[in-house]
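Submitted below is the structure of interest, expressed as structure tokens.
All protein chains but one are shown in place.
Entry: chain A
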Amino acid sequence: MGRKLLTEHINVEGIDTFEVYRKHGGYRSVEKALKTMTPDEVVEEVKKSGLRGRGGAGFPTGMKWSFLAKPEGVPRYLVCNADESEPGTFKDRQLMSKLPHLLIEGMITSSYALGANTSYIYIRGELLYVLRILEKAIAEAYANGFLGKNILGSGYDLDLHVHPGGGAYICGEETALLESLEGKRGNPRNKPPFPAVQGLYARPTVVNNVESIAAIPVIVNMTGDEYAKIGVGRSTGTKLISACGHLNKPGIYEIELGLPVEEFIYSDEYCGGIWKGRELKAVVAGGSSVPILPKELILKTTAGENRLMTYESLSDGGFITGTMLGSGGFIAMDETTCIVRNTWNFSRFYHHESCGQCSPCREGTGWLEKVLHRLEYGHGHMEDIDLLVSVAKQIEGNTICPLGEAAAWPVAAAVRHFRDEFEWHVKHPQEATRTGAVYPGKAVLA
């Protein structure tokens, strides 16, 4: 059984209230940081912990913090990115609704480390009930002197606000989030300048994922060195994985990084295998935007080693044979899944969510969706398969923000690994479009 650092008390009755949370060791990190540590010492601990951003890109959090510009007399901001909307990822919602005080504790400690006196939690608009939970918890924290002026007599002031978005996926991109928080249309900004130099209201800003911030109290309490001992290599600590799809036990699991993928899928402690006794066909390991991998490649790397749930192991082999840990949205698909339909479904999402600011993404996401729709509904041609790869390549890397890549990668990967299934759709349109049709597999067709 892996250690639970974030979700240890998640099922305790009344843990969303201040008293119960405090009784279970809550807000200890705030006391420790504000009373015994300087802000730089907190940053140093986070650096030592090797914590990597849990929002998808996996950038070391301590490093990000140390990039923050600190000009004299200019306010700095910490913004928590709670705009979780990637298909397949639903870990932050659980964390915030069950353990609102953990996030608030993390926000206080992190804001202290960064020297921010005003911090924001930008929450997805659909999560209105979570917003209410957070607001109630923030009021409790104010009432108990953990927020507001002169926290715990240390002379440090912090105001914390929760702000709901309008429910746009693009506002999870950090600069679009800042634009939206400023009250503008949620269009990503051109970089440079980066938020660490010119972020919210053109002030230095750090934007972190909910789970990264929630890990800060744990790190401060147990020290960065201890935290770094959990995990494998540069993937340290624990990670929340939201598992969904054709699994016996879908749900949110906190794992120690380094757990073998095979164990995660098949062991009874975690997902408990594929439902209805079927075979695993493919896995999207880190939310819909990372490349899909077939069973053979997700369980073992090309070198024959077991694939582990770490940033490095999952991306072993690059995008040719690897994928990414991403935000931890683990989607498993059984043998009856139609990969073409699934790819079309993902594409439809990105088409709908593109902000329309830069041309490759605005036009390309729609194009991909239309071609995939054509293939799925039996009107495709053989050239369309190469067209998909070509259009994906034209989008990838040429856009303002990573949404372009997020739209292009799943399509390119699906064609890379499941080309025969796309070809089957073209060659046998009547069979492929029949309700409940299952691709019989290369071996059977041959």
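Before moving on, here are some points about what is shown:
Heads up, the rule we're going with is that a contact is a pair of C-beta atoms (placed from the backbone, for glycine too) under 8 Å apart; a residue touches a chain by one contact, two chains touch by 3 or more; residues count from 1.
Here is the rule we go by: contacts and distances are computed from a predicted model.
Comparing "Deoxyribose-phosphate aldolase", "Acyl carrier protein", "NADH dehydrogenase subunit G" or "Putative spermidine/putrescine transport system permease protein" against the UniProt entry of the hidden chain yields the protein name "NADH dehydrogenase subunit G".
Contact with the omitted chain, checked across A:57, A:387 or A:437, is made by A:387.
Only one of the listed residues, A:14, A:145, A:233 or A:356, touches the absent chain: A:356. The residue touching the chain not shown here, chosen from A:400, A:414 or A:432, is A:400. The hidden chain makes contact, of the residues A:185, A:229, A:249 or A:427, with A:185. Residue positions on chain A in contact with the hidden chain: 168, 170, 185, 190, 192, 351-360, 362-367, 370, 387, 390, 393-394, 397-400, in rising order.
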